[in-house]
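See below for the structure under consideration.
With one protein chain withheld, the remaining protein chains of the complex are depicted in position.
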Amino acid sequence: MNVDALLFALVAGAGIVTALGALMAREVVHTIMWIAVFFITLALTYFLLLAAFLGVLQLAVYAGAVTILLLFAVMVVRKRIFSREAAIGIGAPAVALTFLVAYLMLEMATSVYTSEPGQGYSVADLSRNLFTLNGAWVLALGLVMLSALVGAIYLAHESRGKAIRSEEGA
Amino acid sequence: MIPLDELLGFSGVLFAIGIFGVLTRRNFILLLVSIEIIMNAAILNFIAFAAYSPSGSPSGQSIAVILIGLAATEIAVGLAIVLALNRIIGSVNVAQAMELKL
Amino acid sequence: MVLGLGGRFLGKASGWIAVAAEGLALLAGVWIALTEASASTVYHDRSFVWFSLPDGTNLVMGTLVSPLGALMLIVVNVVGFLVVLYSIEYMGHEEGLPRYYAELMLFLTAMNGVVLADNYVEFILFWELVGLCSYLLIGFFWKRPSAASAAKKAFLVTRVGDVMFFVGVFIFFTAFATQTVNPAFASSVSVYPGASCPGHLTPTWACSGFVFAPPNTDSNVPFLAASALSGAANQTLMTLGGIMILGGAAGKSAQFPLHTWLPDAMEGPTTVSALIHAATMVAAGVFLLAITSMYLGFTPDAALVILGIGGFTALFAGTMGLVANDIKRVIAYSTMSQLGYMTMAVGAASFLVVGPGAGMYHLFTHAFFKALLFLSAGSVIHALNTQDLFEMGGLLKAMPVTGYTMLIGALALSGVPPFSGFFSKDALLSLTWTAAQKDPVALPFFLMAATGVFLTALYTFRLWFLTFSGSKGRSEAAHHAHEPSWIMRAPLVTLAALSVVAGFFPLIGGFNHWLPGLSYGIFGFTQTSKGWVFAAADLELAIASLALAFAGIAVAFALWGNGRVFHLADDSVWKAPQKVLVRKYYFDEAYDGLAHGVILGAARVFDWVDRYVIDGTIHGFEQVFSMASLRARRAQTGLVSSYAMWIVFGLVLLLIFVLYGIPYLGTLWGG
Partner (left out) sequence: MVALPYLLPYLPELTLLVATFVVFLLDVAGEHRRTTLGGVSAFFLIVAFVEVLADLGTWPFHALSTLPASWNGTAQGPILFTSLGIVFQGIFLAIAALVAIASLSEAEDPDGTPTFYALLLLASLGMLLVAISGDLILLLLAVEVTGISTYVLVGYTRKDRRALEAAMKFYIIGAFSTTISFFGASLVFGAYGTTSLLAFSQVPSDPSLALVGFAMIAVGLGFKVTLVPFHMWAVDVYDGAPAVVSAYLSAGSKKMGLFALFAIFVGAVRVFDTAGNGYALAIMMGGLAIATMTVGNVLALQQQTMKRMLAYSSISQAGYMLIGLAVNTTPSLSAATLQMVANVLMKGGAFVAVAAAAAIGVGPLITDWKGLGHRRPILSASFAIMLLSMAGIPLTLGFVGKFYLFFSAILAGGLFAILAIVGLLNSAISVFYYARILKHIYMPEETGSPDAHGGTRSLASSTLGSSTSPTDPQPSVAISEFRAMGYARMGVIVACAVLLIALGIYPTPIVTALNAAAHQFVALH
């Protein structure tokens, strides 16, 4: 077993544990901590895959920005929120479906086998690909962000008229 | 380098965990987290496939960059919606918002 | 012609505009029909391309004035005109007249469209429209819940038939699309001007002009031989297709399993009943079978089924007519019964591979006397404001015109010479007899039909005697009855005249090709290449049917004549056989008690079947769907996680399909 495989086993194990931990945590704040670690494990995976730029991006955007965003939301809502609430009625089928999906995914994964060595790319390669050949993606992402901006500002903003219900505790 | 099938297995398990979260959690923020887990599984796939790309093209990484941006954007909108809803029903539990049914 | 069709849209304002428009249409229709009769070629216009398929096939909204179409054109527009005229007074006091006339005009437009369609697509389009108009018109009196539900029922039941019709047409299309027709046969058919397909006759959508018997040729030559198909068509598929087409026709023409809507449809205005549910729309089903009969010729099994359904309906509806007390319902059952005859005749014609002339002949004559019966009934209802037969009686003095015209209609319906019904009924009976000789399977149905002749006379004259005979009425209103004005009388008289003379119409030279294959019967006249010659081969049959008709009239007279009241379908009807014996005032014949016991029993059984089995099935379906709907609604819990779960469920199904199902399919079909 080479070092890569060992490291990956560790990182992947940590990823799975933290993902589950995030979903099982009692407090939402704990969830966010778990998920931040989860994001970091993925970033490590990207480094192992020789995608250093992506790893950095993952750290910055996910482990940084997204986590903060979620934390911010929790702060605004200011509630101790039930996370372990009973999955009423659909718990058993949900678990069954989950295992079924996991099984199918693993089944699919075993069909793939590559013996060729993997490769890394320089940031220059990446940006050339992203901004010339696939510039339309960036454009479309820009549009997504534009509409998200318009929508999020509008929804998060208090309306100019009176609010139906004032915010609690804030 | 990590074998592709193991990577796919990892992302597949993450996918299943995300689905499990979406199905069982009632807290909107946890739902967002679950969806993010799935999205990360997808991004992992793209990066993995880029690493093993036969044509040596970094397209997969490009897509991963785009998806990271997309996921963050999506979360922002989701949080805006949940804040607006929280103002009215005073909860972020989706089980509290069940007026529309049957 | 375009003027005639377009003119119909004008009739939005009120009755007289509608009368004028329909009058115009009548003139146009008659003109078209007469042109057809005298022309040497069939008018066939396929210039209006409705839409084209990617492979270059065009769906054409063509106009085909075929011989059968010309016949129908006359029927539809003559009856239509008279009914619209009649409506002026009859409907004069109702609300929503513009709606009524608009719907009536739309109906007539659609009906003309059906008649002039040159392919099935166009046919289906107008056919559906006819169904819609029927729905609207039955439900004209929205205020009555019964009318609304009757409208719904009519629409839904015919819709079931329509689905079958679609499927049947599709099946025929696929069955024929892959077949090439024997060129020798094709060339022999293409001498007939209606065969518009150049060179070869592939009944595809691009080229599906309805083709009928070659006109004016020796009609003993089968117009289509089953051997015409070079390759063996898939017989099972063809039979299925034929039965499906029958389903469509049965829906429209109220044949056995799909008949339940017609009696209920009597909730509509009487004029509508006369026009739609007696003369035209219901005839569209028979017309459909007639124009399809060249295809049905390929499937003797389907033809036999059609024959059987028709024969059975003829008897079945006849017995039902015997126990109904509502004047309109009696006529409605009689309509069903007569439509059964027509269906039977077309089935027999297809079975024998001859033209569908006999059935169409009956359709033609029936349209007039049935419209006449309905309109006279309407006149009675108009005068009395009741539809119950037992509240009428003795009206002959007060309403002589109505009474005598209705008598003519009744005689025609019963099949008494020289009224038109006799000829056409004789023609179709003798055709069926021929079919029964060829294949004994048809024999029971022929016997049913023959019994039907007796029943027809019986219930028709029950109706007439109860309404008009006797010296005084059985209700207050009946004493004060009076004739309607000339606007209502004129159509009655006209129709009565037509009922008398319509039977002779095929004897007129130049028109006989309108009724292809009509060589059997007509009171012993047989069509040959030399014209109509007297050949007494079927004389026995004619006499037998005449005897049956007279027997029916005699029994009716004995039971109900001269104002006698005999409640055949009393409430305590299970005791009826005893009652018959107890109340045999003037007659002592044993057969009577027996006959009525049997008939009544049959009527009861049929009624029960109708009410519980068939209606029950329809309601059952409604119930099942409603229940399923209610159950399934519960899944819509409002909880977003459960929606997500359904998504995952679907995802898992799809994944299983692609991971295991598709490879399995690969091995299944040999890798």
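Order of writing sets the labels: A, B and C. Residues in every chain begin at 1.
Criterion: a contact is a pair of C-beta atoms (placed from the backbone, for glycine too) under 8 Å apart; a residue touches a chain by one contact, two chains touch by 3 or more.
Here the structure is a predicted model, which means the values were calculated and not measured.
Partner chains of the missing chain, restricted to those shown and counted over the full complex, are A, B, C.
Between the chain not shown and the residues B:M1, B:I17 or B:L70, the one that touches is B:L70. Contact with the chain that does not appear here is found for just one residue of A:A60, A:V123 or A:V150, A:V150.
In the full complex, chain C contacts the hidden chain through residues 49-55, 121, 124-126, 128-129, 132, 135, 139, 142-143, 148, 152, 155-156, 159-160, 162-163, 166-167, 170, 173-174, 622, 625-626, 628-630, 632-633, 635-636, 638, 640, 642-644, 646-647, 649-651, 654-655, 657-659, 661-663, 665-666, 668-671.
Although one chain is not drawn, its touching partners on chain B can still be listed: residues 8, 11, 15, 18, 22, 28, 31-32, 35, 38-39, 41-43, 45-46, 48-49, 53-55, 57, 59-60, 63, 66-67, 70, 73-74, 77-78, 80-82, 84-85, 88-89, 94, 97-101. Although one chain is hidden here, its contacts on chain A can still be listed: residues 104, 108, 111-112, 132-137, 140-141, 143-144, 146-148, 150-152, 154-155, 159-161, 163-164.
As a convention for this text, only the chains that are shown with their structure count from here on.
If you average the Cα atoms of chain B and of chain C, the two centres end up 63 Å apart. The multi-chain contact residues of chain C, meaning those touching 2 or more other chains, are 641, 645, 648. The multi-chain contact residues of chain A, meaning those touching 2 or more other chains, are 87, 90, 94, 97, 101, 108. Across the complex, chain A meets chain B through its residues 4-5, 8, 12, 15-16, 19-20, 22-23, 28, 31-32, 35, 38-39, 42, 45-46, 48-51, 53-54, 57-58, 61-62, 65-66, 69-70, 72-74, 76-77, 79, 81-83, 85, 87-88, 90-91, 94-95, 97-99, 101-102, 105-106, 108-110, 112-114, 116-121, 125-126, 129-130, 133-134, 137-138, 141, 144-145, 148, 151-156, 163-165, 167-168.
Every residue of chain B that touches chain A in the complex is listed here, in rising order: 1-21, 23-27, 29-30, 32-34, 36-37, 40, 43-44, 47-48, 50-54, 56-59, 61-66, 68-77, 79-84, 86-88, 90-93, 95. The part of chain A that touches chain C in the complex is made up of residues 87, 89-90, 93-94, 97, 100-101, 104, 107-108.
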